[in-house]
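Below is one structure, written out as structure tokens; comments come after it.
Excluded from the complex is one protein chain; the other protein chains are retained at their positions.
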Amino acid sequence: MAEAAGDIIAAPRQDGAPGLWGPMLRRLTADRGALLAAVLLLAIALACAAAPLYAVHVAQTDPFHSNINGEITIDGVQRPVIEANTEGLGLGQTPIGPTGRAQYLLGADSQGRDVAARLLYGGRASLLISAVATLLGMLLGGTLGIVAGYFGGVADAVLSRLLDVLWAFPVYLLAISMSIVAVGSGLHLGPLVIESSNPLLPALIIGLVGVPYVARPMRAQVRALRKSEFVLAAIGFGVPTPRILRVDILPNVSGTLLVLAPLLMAINMLTESALSFLSIGVQPPAASWGTIIQDGLALLYTRPLVALAPGVTIMLTVLSLNLLGEALRDALDPRLARRR
Amino acid sequence: MIRPLLARLAQMIFVMAGISVVTFAIFFATPGADPSARIAGRNASPETLAAVRLSFGLNRPLPVQYGLLMKRLFVTQDLTSFMNRGELVVPQIFAATPVTLSLVGGAALLWVGGALLFGVLAALRPGRMLDRGLMVLGLVGISMPVYWLGAVVNLVTQSRLHETWLFSWVPPLGYVAFADDPWGWFKVLLLPSFTLSVFYIGLYSRVLRSALIEAHQEDYIRTARAKGLSERRILLVHALRMSLVSVVTLFGLDFGALVGGGALLTEVVFGLPGIGKLTYDALQTLDLPVIMATVMYASFFVVAANALVDMLYAFIDPRVRDA
Partner (left out) sequence: MVVQQRRRGPLAGRWVVLIVAALAGDALATSPAPNDPHRGGTLRVLAGSGAGTIDPQVNYTLQFANLYQSVYDGLLAYKKAPGAEAFTIVPDLADAIPKPDNGGKRYVFKLRSGIKFSNGREVTVTDVAASMRRLFKVSSPTSGTFYNRIVGAEACISTPTTCTLAGGVVADTKAGTVTFNLSEPDSEFMDKLAFPHAVILPADAPSKDVGVAPIAGTGPYQIVSYDPKKQLKLTRNPHFKLWSADAQPDGYVDEVNFDFGLSDEDQTTAVANGQADWKYDPVPADRLPEVSQKYPKQLHISPLTALYYLAMNTRLAPFDNPKVRQAVNLALDRNAVVKIYGGPRLATPACQVLPPGIAGHEPYCPWTKNPGKAWSAPDLDRARQLVKESGTAGMKVTVISSDVAVEKQMGIYLQSLLQDLGYDATVKSMSANVQFNYIQNTQNKVQISVTSWFQDYPAAADFLNVLFSCASFREGSDSSVNISGLCDNGLETDLQRALATGVTDPNAAAAQWAAIDRKVTDSAAVAVMFNPKRLDFVSKRLGNYTFGAQFYFIYAMAWVK
């Protein structure tokens, strides 16, 4: 009886339209900003995926191999990749700057490696870590938020305090400690061993940090939903909770989750680069955009491009992700769209 | 009214206690965190090492050490650092507080002002060039890693263009107390506050803009328009007032986190000896007493800000209030 009642009292879609995804997609593709963002993201992802091709065929280099005493021929002139300074007292060694050629397009870093090739490989690591962290954050944060918002009471209090702990947690301490612990034998979680170089480690930390960003809006929305007429009616009719969650709550929050995903990924990319500052995450000689920035900051005064390039790529990627998130939100709820 | 307040207070203390225990556990789980050898000096004989451990109480069982640490931090307030022997920790916190407050306060002024300006301008004519331009600018703002931006600002203002009239006024990195030199204090904080505010201007201008636009759809706005009020008046007076609610609560959370030491990377890049830098240095040197103190300080502000915001929400919006 309750089952049948549940079927009858299916939750109406919030925007009143007959379907959710159809009109949304239409609005999305009409939005030029969103298209631009999507294209840009795709281009970046593809370029990074093609990193091995670039390294082998274009730059002809191994971007993880130190090349401090290497030499390169430009316009017939052979030059060391890391050159001694000859002015004044002749102190200091400077990597070559951007050559504009296939080899060392953006110059070399302090180990004599090709920055452009590392940038592409770095993108793979940064995007992968951020994506995994985002997935983690969405799953965990979504679950926490929905449970806290729906059940209220003690569960809500406990989970909200848990979120407080996560929010206020000394992430950097955890990061530093984990980086030292994981040095020798890796992190042991029962039968599971995570090597210190495994990108899963930073993804885990960053994912945890991002949980409140998802849980809070989820909780707020679900709390409001919980008090809406159709949910109250369903409860009144004795519809079992899992069914209510599945049929009434989930479809209505899925839009918010979708909007949150790219925004969360943007935040996670920034967190990843900040954690690279503290040597947790991708271990040398592997690269992520954050570690290249860190290398570049040590070269800021002589070869600023090494720090500028990854910063700009992070900015472009995060920008596209944010644009996409905004466009998704606009497409989902036309009331928020710009007035024509 | 009092009961939920007390309950919330109890929860706050519980959260902070939980954080302190986890911090303590993480510290002692980290190999190489034992400061005895560092303090004893290189190539110290085993006897010297043992003597140092004894004098720091590091040979006591962990729960005892935890209890002593908490007591010294909160009750007797005579907690001393591991790295710098004899240096009291609590006065360090208090000395660093005005620096962080100045930085975060200045940034807050900038970002609230900037967000209001950009958000309102953008919402006035949504969809037009100004709106799109400002929003892209805002997006750029929230897409830059703050320590990277700070390093670039330093590169330009301290080194590359330091000689030019544009930046010759830029003082050396570091902090000048307001009591010592008000004008110097202002100059020292200008660029760091600006750097810190960039992210938040971007974020808040967007939040404000979408909140304003959403408010515009509300029924009472339609009523006001029907009554014949000008668009500008509607926007500035009515819509703004409702939108400010969400902005204010967001502001409370962010400000709380920053005051507690969230501006860590900005302080490090600009050499400002605030709470963030104190935390960062303590983490680098694995100085447990200072780590514990700064973590407690930070978590207090975050938890308190959360509680305040939740209570504010319950107060303003009856729909959200618990039955």
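Just a few scattered comments:
When the chains are written out, they are named A and B in that same order, and each has its own residue count from 1.
Simple rule for what comes next: a residue touches a chain if its C-beta (ideal position, glycine included) is under 8 Å from a C-beta of that chain, and two chains touch if they have at least 3 such contacts.
In this text the structure is predicted, and so the values were computed from the model without any measurement.
From the options B:A51, B:M70, B:L121 or B:L229, the residue with contact to the chain not on display is B:A51. Annotation: of B:N59, B:S159 or B:S230, B:S159 touches the absent chain (contact as defined above). Subunit A residues in contact with the hidden partner, per the touch definition given at the top, are 64-66, 68-69, 82, 84-85, 87-94, 110-111, 176, 179-180, 183-184, 196-197, 279, 283-285, 298-303.
Residues of subunit B in touch with the missing chain: 31-34, 36-49, 51-52, 55, 80-81, 83-87, 92, 95, 154, 158-159, 162, 172-174, 268, 271, 273, 277-278, 281, 284-286.
Keep in mind that, in the parts below, only the chains that are shown with their structure count from here on.
Annotation: 22 Å between the Cα-based centres of subunit A and subunit B. Contact residues of subunit B toward subunit A in the complex are 11, 14-15, 18-19, 22-23, 26-27, 29-33, 126-127, 131-132, 136, 139-140, 142-145, 147-148, 151-152, 155, 159, 206, 210, 213-214, 216-217, 257, 260, 264-265, 279-280, 283-284, 286, 291, 295, 298-299, 302-303, 306, 319-320, 322.
Contact residues of subunit A toward subunit B in the complex are 33, 152, 157, 161, 164-165, 167-170, 172-174, 176-177, 180-181, 220, 223-224, 227, 266, 270, 273-274, 277, 290, 293, 297, 300-301, 304, 307-308, 311, 314-316, 318-319, 322-323, 326, 335-336, 338-340.
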